[in-house]
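Just one protein chain is left out here, and the rest sit where they should.
Right, chain A next:
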Amino acid sequence: MAKGEAWDGTAATPATSTVVEELPKTIVRRVVKEKLFQLSSASSKKAKSGEVGDEEMMLHKDALIAFSESARIFIHYLSATANDICKESRRQTINAEDVFKALDDMEFTEFIQPLRDSLEEFRKKNAGRKSGTKGNGGTKKRKSEEELPHKDENEGNAYEENN
């Protein structure tokens, strides 16, 4: 049954009605709009004065949907690839390294280093929080100097997701 073929008047009902989880539109929109703003400002700086380029870029409604869908499919693609890599290593739990390797396989190699940095920040933040809540309510603001030791990230942090 090709797309675009008309039914004989009856509304098509999907065989299984599953809820498709989507990314929050407001957040996707914010990410896109901020980038567009950045891009138009940069190009308007290069443009001669008086030229169009100072106006805000608009985002068409259908475009936002396309961004949202694309991002969702990206997550699927990345999960599936990371999952395969994880299974190859005979592990049950997808960890961060699997994801990095997956990105490399998918040829998003330039993403990897910034993501590693981002993950480090996250780890540090988390380490600070943990040490702050150990029976001492008041001094969370103290800078945690100790580096989080590189433990085996896999099973130590694993969720049990058996859904």
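Criterion: contacts are C-beta pairs under 8 Å (C-beta built on N, C-alpha and C of every residue); 3 or more make two chains touch, one makes a residue touch a chain; residues count from 1.
Note that in this section contacts and distances are computed from a predicted model.
Hidden chain, UniProt protein name from the list "Putative poly(A)-specific ribonuclease PARN-like", "dolichyl-diphosphooligosaccharide--protein glycotransferase", "Cell cycle control protein" or "Nuclear transcription factor Y subunit C-3": "Nuclear transcription factor Y subunit C-3". Of the residues in chain A, those that touch the hidden partner chain are 18, 20-24, 27-28, 30-32, 34-36, 38-39, 43, 52, 55-60, 62-63, 65-67, 69-80, 82-83, 92-96, 98-100, 103, 106-108, 111, 114-115, 118-119, 122-123, 153-154, 157-163.
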